[in-house]
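Here the complex is missing a single protein chain, while all its other protein chains stay put.
Naming follows writing order (A, B and C), and every chain is counted from residue 1.
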């Protein structure tokens, strides 16, 4: 698997503490289920290509997977804002500001992806 | 795998013929390789969630996968226009028009995904 | 101007207080300058259509305007998180949660636009 680290990707903002349970922790099983389903959809697209399915029908499935990934991203963003960012804001203005900056960068990557 | 048909999805434009090799046929192996890599990335994200990796780092990887899927879609669109749409246009104005309509709908779904 | 209210659009979350200076207040002049520039670009596209400029060149300019609007949205989101959401989080958990919910909805509309 090129393009991503095998285990734990390093945080992009090293000086911001992010120990403890993360925003998505309480829904971990639901997120894992969604990712397994997306994995199955990706495998299904490979099978469609292998079976020479019509281009437009493959495109429709790729769009469905992209939509499902965007939905996961939005759920992660909301959980992150509601836990990590809110907690940081309640700890100190500086920690709040650092977390907001970091979240805004992630939202920017999401919008451009 | 909910949300998509197990085998061959029906074409959205039934009256348009689309037998024979499709736009992506000559690059089939390259497309399959890209999809396998994306599948590995999706599995990597599930592993990150399972290992309680920081939300922002997960978001970064989800954006990378979305980007990779968009790139696959764009390649499929270009192959489709260059083969299926061009061939239809050379066959008859009506077949050309039907394929253009169908391609524009797929591009619309892609832009909104 | 159809499709938007003439004066002040009603807030989508009426029960959340949002008096006082908003997130973008300190940069108001910069935002106004960006919007005037985007307005000029939109007018430029109308002129290109009127002068029968080539479709692809018009599409390039429309993409440039869409990109500029996305950049404005991201700046507004960051200002909003850094002021309104952080302030609400520091006031009470409930106000923080309501603001996060509202911000996540806006980010969702942005990603899908």
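Operating definition for what follows: contacts are C-beta pairs under 8 Å (C-beta built on N, C-alpha and C of every residue); 3 or more make two chains touch, one makes a residue touch a chain.
It should be emphasised that the depicted structure is a prediction, and the values quoted were computed from it without experimental measurement.
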item: Neighbouring shown chains of the undisplayed chain, as defined at the top; value: B, C
item: In chain C, positions touching the absent partner; value: 1-4, 6-13, 18, 21-25, 28, 31-32, 35-70, 72-73, 76-77, 79-80, 84, 102-103, 106, 109-110, 112-113
item: Residues belonging to chain B that touch the chain removed from view; value: 70, 73-74, 77-78, 81-82, 85-86, 89-90, 93, 96-97, 100-101, 103-104, 107-108, 110-112
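The definition used in the following text is that only the chains that are shown with their structure count from here on.
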item: Overall pattern in which the protein chains touch one another (line/ring/star/complete/other); value: line
item: Centre-to-centre distance between chain C and chain A (centres being mean Cα positions), rounded to whole Å; value: 23
item: Chain A and chain B: spacing of chain centres that average the CA atoms, whole Å; value: 20
item: Euclidean distance of C-alpha centroids - chain B vs chain C, Å; value: 30
item: Interface hub residues of chain C, defined as touching at least two other chains; value: 112
